[in-house]
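I have placed the structure first, in the form of structure tokens, so that the comments after it can refer back to it.
Every protein chain but one is kept in place in this view of the complex.
For clarity, chains are labelled A and B in written order, and residue numbers in each chain start from 1.
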Amino acid sequence: MPDSAFLEAFGLIATANADLYEILWLSVQVSITALLISVFLGFPIGTTLAILDFRGKNLCTTLLNALMGLPPVVVGLLVYLALSRSGPFGVLGLLYTPTAMVIAQVVLITPIIAALTYQVMDDLHREYRELFLSLNIQLPKAISTYLWDARYSLITTVLAGFGRAISEVGAVMIVGGNIDHLTRVMTTAIALETSKGELAIALALGVVLLTLALIVNGLVTAVRTRARKYGYT
Amino acid sequence: MTLKETLRTISIALFIPLGSTLAVADSIIVQSTTSTKNSGLYDHILPIVKEDTGITVNVVAVGTGQAIKNAQRCDGDVLLVHAKSSEEKFVAQGFGIKRSDLMYNDFVIVGPNNDPARIQGSKDVSKSLSAIVSNRALFVSRGDDSGTHKAELRLWQASGIDPASASGSWYRETGSGMGATLNTAVGMGAYAMTDRATWIKFGNKGDFKIHVEGDTRLFNQYGVILVNPKNCPNVKSSAGQQFIDWLLSDRGQSIIGSYQVNGKQLFFPNAN
Partner (left out) sequence: MVTPKAPTSNQSEIPCIGTMNLGLTIRGSTLLNDISIQVTTPGVTMILGPNGAGKSLLIKCLHGLIAPTRGRFEIGLHQRGKTIPQAMVFQKPVLLRRSVIDNLQFADRHSHQREALERALEAVSLLEKKDQPATQLSGGEQQRLSLARALITKPKLLFLDEPTASLDPASVLIIEQLIKQASQQGVKSVFISHDIGQAKRLGSDVIFLNRGQVIEHTDAATFFTNPHSREAKAYLDGEIVL
């Protein structure tokens, strides 16, 4: 059975199966869009938390770490209730669109990006704080320096967020509806094929997703190796 | 290319297609059962609908119970399910405009080849269910308030058995769609009730086969309802009605009837 699934997977790829590429492309589009937004939100949140000292900082970081573990179906449900036509944002008509899936993934991975960014920046801030005080480095230059010097760790963070987004099924299933040619992505297609009992096709899609995950992890390893080579970890 | 240009290109490539899907004028959302979707019926009829009417039909396939709740929240234009009393209630409460019979097929009880309850060939569903209980065989239920689940519960009731009291022992509720439930049944070697269309199309049958069929109580009627625009102002009522009219038309009915898998007709049109 697994053999035939692998054959099927390569068959799908080799024959340039149009449906497969459509699904794969939508998966990548949705997850990368969500990732860009999450990075745009998560980097400043994590960095601000790391650099600033304020009352309730511990509470914020605890909350952020807790949000990292948000169950996707709960996120899906909350976004569904918000975007439902009878919900607060119903007038926008976003439910069952790729945008809804992007929103769900943003809710899901922004805390991950922010929390990992916080950890990276907190370490760096402890190391650099006195030097920057001594050199009288102003905050904007300090922040850009932190971002640049943490670049390898931050790339890893971003790739981790992407891995989480592309492999997530619970939330996008609820808010996207797994509509053919509109909101069907790799994970919901796998769920559908499994429910149709087409386990070989499901596994074939799984192999494609796994390949994508392997590529991402390969990139993480490459980035880490490079960082270690320079002593930039 | 500078970094700025690259980012701009990426954002255009990513956002434009995502945005454009929102702007499709004549597209409707159908809240539907999993059985019609998993059977492949929509793949058969929707391209023809698109050709005939220009309407793009987006199908969200969930259990009948959830489909009705989603439609009540206005998250759909058309409801296509199979639980007549719930459908009539939906219309009576003002959520839907009018319910029309669309098509039917039937439920069957499937189980492992070794048939521990010895019900193979039975045409009496009540006796078969009793035999499953008395032989301590396993039965996997949808348990998700779907049309199939409701029909199954009615049959237990008619047989004088309360399966809920055995939930977790021989009676196992998956709370999932038809396909997932069948996968579970095959995995456990348990009996399950399914609509015939899903079963014929199902790809992971293992050594399972149909044991019980042909009882009139296993009749499975599908209905179609337009969501009421008075209750949900954003319902695309004209496109939705056009889709329903097509389904109920002679052409639509004959196309539904022409859908076959492995040489077997899956749905029998019966619009008035």
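In this section, a residue touches a chain if its C-beta (ideal position, glycine included) is under 8 Å from a C-beta of that chain, and two chains touch if they have at least 3 such contacts.
Keep in mind that this is a model prediction, so the values were computed, not measured.
Asks: Who does the absent chain touch among those shown?
Replies: A
Asks: One chain is left out of this view; which of A:N65, A:Q119, A:T145 or A:S167 touches it in the full complex?
Replies: A:T145
Asks: Touching the missing chain, which residues of chain A?
Replies: Residues 127-128, 130-131, 133-135, 145, 148-149, 151, 230-232 of chain A touch the chain absent from view.
Simple rule for what comes next: only the chains that are shown with their structure count from here on.
Asks: Hey, how far is the Cα centre of chain A from the one of chain B, in Å?
Replies: 32
Asks: Within the complex, which stretch of chain B touches chain A?
Replies: Answer in residue numbers: 10-11, 14-15, 17-19, 21-22, 29, 34, 38, 42-43, 58-61, 70, 73-75, 176-180, 182-183, 201-205, 232, 234.
Asks: Mind listing the chain A positions that touch chain B in their complex?
Replies: Within the complex, chain A contacts chain B at residues 29-30, 32-33, 36, 84-87, 90-91, 93-99, 102, 177-180, 182-183, 192, 194-201.
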